[in-house]
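Heads up, one of the protein chains got dropped from this complex, but the rest are sitting where they should.
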């Protein structure tokens, strides 16, 4: 069930991609996306220094010096390129990555994201999260609507440490798709049989219904 | 005669080089040096993006996309490498070039150099001069002792615009070799039959005789 | 090939007043065909960022003759008499930047970096008006990132995706300029199939390149020449 919901999110996000885009996929749900982008000429960027990342190779072709940012073995697509970490983040920071799909801990109603640290816990990892938040042309958040214990993730105000002042562009959960325009949050699609009232209950963030006709998928 | 003097300067500077050093040679007299460094394993760095620059090729091997910083065709030595301008100046600014040999307009008695602009004339070129002055580990100035009309070049104080606050390490002219220590100038060798009094006359900069025995070559 | 652009359509991508980043060191690694198109385009008030302005009547030097330029930003203009003349008559603005600072400022423009602190030019006329900061090992000045509207670069080969490799020291400023403009156009000698250039040998990955144009020049005796008559 949960895996089905995660796949639903991955599939919906893949619909956003356009031909020739450069895409960076974060850890968690985003790693499921490659299975659902068939038919589109997009190029996967991996921040450890690879453009044109391909699928997991057969065991006999595994080289642990050809890995993803999640440190899993990968292959290269035709026309792929390899570069060092400084050039890889030049691409990210310089706005050369069209879409970054990131997991999150919280997002507030302006689109500010918290996806690296939880107060009171050890804050010992940030990785490339802040660089991607600062630099990618478009940021899509892939997340379950609430955390496992039901705590809301889409909030009026962040309670976890911010990942940066740059606002995200879209959130896709198992229940809904939200877009941000001028730091305002709009519900643009409902992806489950949840009612608008139920959705409101699990979403403390204020959002408007899109002026586009709201789609129930 | 003048060419002989220029060769004398080039030859003397080549004596300073040590095995395995990375050397960047500026325009003018420094371009004569490669003919006099035989027997030493040094590597010539060219700021347009080449380490391991070799001699002028035979006409049939000329490729005007393999040139020196003076825009002359060159060849590559075995083990040479090619890189872009930003990496080339990373090497220069970052202290990875052991010796830069530069021409000059003026040097003052502290070792400050003016080698890019003349007041009252158009100031339309600086090239890599200031980067080399700021970044090379050791800077040797290759220059005729005075300008063509006899105007001194080794001065108490610069009258031409400075190339930077970093002081040079050595000056070699057709008459003498000077070293700088703690912003003080020392005469360490006399290279011509000039007397010490005559040398003093064409050298307004204050210098001391080296505590090493002064060599007359 | 999606990114392939015909030379005759190239100048439609340039607007009056644009800031162009143009690769090359002297005439080496210079997009000669693209420059020729601009020279006959009638475009006005262009700013060119390039190490120098080619030679008299050659490469970027042609744009001085055809009158497309308002301003040049680079490190060395003395070797082109036309540039010196145009500047003396007040017909051309010139902004002089040390060569390493130029390369790094363009890289910063491509890397989302606002500016960087360098020791180059500290204490000189070229540091006047620039923000200073003292670090552990001395004084530095702030140099701001340089970005362009369009980058015109020259590579040896592109593959069908737009990945690029360069010919020897023809590489020079081209790879950094490829990162630092809204629109990047690469003039190449040859287009090969994707996969022919190995992943670890690609110098400019295709994500930086918007269009590829095949040069009209041919290399003879190591020098690019215009073919006698093309038809």
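First chain written, first letter: the chains are A, B and C, and each begins at residue 1.
Just so we're on the same page, contacts are C-beta pairs under 8 Å (C-beta built on N, C-alpha and C of every residue); 3 or more make two chains touch, one makes a residue touch a chain.
Computed from a predicted model, the values in this text were never measured in an experiment.
Student: Please work out which displayed chains the absent chain touches and list them by label.
Tutor: Listed by label, the shown chains it touches are A, B, C.
Student: Which one touches the absent chain: C:32, C:165 or C:180?
Tutor: For the chain that is not drawn, the touching residue is C:165.
Student: Touch as defined at the start, partner being the missing chain; which of A:33, A:50 or A:154 qualifies?
Tutor: Only one listed residue reaches the unshown chain, and that is A:50.
Student: Just checking the interface: what residues of subunit B touch the absent partner chain?
Tutor: On the subunit B side, contact with the omitted chain comes from 20, 22, 43, 45, 50-52, 76, 78-83, 89-97, 134-135.
Student: At which residues does subunit C meet the chain that is not included here?
Tutor: 104, 108, 111-119, 133, 135, 140, 144-145, 165-166, 168, 171, 199-201, 203
Student: Touching residues of subunit A against the unshown chain: what are they?
Tutor: Residues in contact with the chain left out: 46-50, 59-67, 71, 73, 76, 82-86, 88-90, 92-93, 117, 122-131, 134-135, 161-166.
By our rule, only the chains that are shown with their structure count from here on.
Student: Average the CA atoms of each chain to get its centre, and name the chain whose centre is farthest from that of subunit B.
Tutor: That would be chain A.
Student: Per the centroid of Cα atoms for each chain, what is the distance between subunit B and subunit C, given in Å?
Tutor: Here the centre of subunit C sits 29 Å away from the centre of subunit B.
Student: Can you give the whole-Å distance between the Cα centres of subunit A and subunit C?
Tutor: So the centre of subunit A lies 35 Å away from the centre of subunit C.
Student: Distance between subunit A and subunit B based on Cα centroids, please, to the nearest Å.
Tutor: Computed from C-alpha means, the inter-chain centre distance equals 55 Å.
Student: Which subunit B residues touch at least two other chains?
Tutor: Not one residue in subunit B touches at least two other chains.
Student: Listing for subunit C: what residues touch at least two other chains?
Tutor: Counting only residues that touch two or more other chains, subunit C contributes 107.
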